[in-house]
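Heads up: the structure comes next, in structure tokens.
Shown here: the complex without one of its protein chains, the others still in place.
The block that comes next holds chain A.
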Amino acid sequence: MSVDMRTYLAHVELANPITTAAGCAASGAELSQFFDLARLGAVVTRSITMAPRAGRPTPRMAETPSGLLNGVGLQGPGVEAFLERELPRLVDRGARAVVSIAGGSVAEYTALARRLSDAPGVAAVEINLSCPNVEDMGRVFARDPAASAEVVSSVRATMRYDVPVVAKLAPDVADIVAIARSCVDGGADALAMINTPLGMSIDVDTMRPALAAGTGGLSGPAIRPLAVRCLWQVHAALPGVPIVGMGGVASGRDALEMILAGACVVAVGTALFHDPYACLRILRELEELLKERGFERLADAVGLAHRPPGAGPRHRTDLEETSL
């Protein structure tokens, strides 16, 4: 018997829990050369900004042990070109499109939400909060509970009521639960975590930073324990809030780990650079692992690692509160 892999991102049903991570599949077209995008739970776009952005200078990439540092800097064509060319192509291909947005002020996030709210085919909006707030001396939204909540509530108020708003959190904060809670209080329908923590690498031959920008975002298997910890803490504190888990997922086992920690959707980022089929492979492996463990539904595994030690075999009643 096959496992029921359906899951919900807030009230939006996804055929399966595996999506791309923002910024790791461009706008989907490139991956569709390899496979049918409709087979993914959803395609999450790179973060869309109001105006076109050239991003940061090169080198933008440095490989680190089991990780990747990147300083891409949100390169993209801007929201108008995205709506005109990229989103329709995703929708035509039958993909569920989750649109990630990024801005430097609350007003900019709101304006993006307004542009998206009348665009057909937006399954959900993900707010990339890891941007510096230009009105607040460049303090990153994701590190400030009040600023995060303000962005979330403004986007929530602007977006069509039936489009879920997902707040994407950064892990390098003192208290991720506090940030998660204020995003939910601000109206977030779901949370995504983790974005890339800041890292740095120095080339000992040139004796200079390896990235042109100096610091960059660290991704890949190197950050998975950090991601699992964040998921765990937030799911423990806010058990009813759907969570999109990501950070170094490269196999079905990694995805299952995220799910057991509390994620109901798992996004795949850096692994896509290594294997264009990573999402489909991970989905297949995940289903196999669930089946081996006797699960009939993916939803029954969500947050299961939180059950008390020695709680014995799973009971239906245990599962009711953890399944979403």
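What to note about this one:
Here is the rule we use: contacts are C-beta pairs under 8 Å (C-beta built on N, C-alpha and C of every residue); 3 or more make two chains touch, one makes a residue touch a chain; residues count from 1.
Here is the rule we use: contacts and distances are computed from a predicted model.
Missing chain, UniProt protein name: "Dihydroorotate dehydrogenase electron transfer subunit", from among "2Fe-2S iron-sulfur cluster-binding protein", "Carbohydrate ABC transporter permease", "Dihydroorotate dehydrogenase electron transfer subunit" or "Aromatic-ring-hydroxylating dioxygenase subunit beta".
Summary of contacts with the chain left out: across A:14, A:42 or A:68, the touching residue is A:68.
The chain not shown here is touched by just one of A:25, A:246, A:261 or A:286, and that residue is A:25. Listed by residue number, the positions of chain A touching the unshown chain are 23-26, 30-31, 33-34, 46-47, 49-61, 63, 65-68, 70-78, 102-105, 108, 128, 130-132, 134, 138, 140, 195-196, 198, 212-213, 215-217, 219-221, 250, 270-277.
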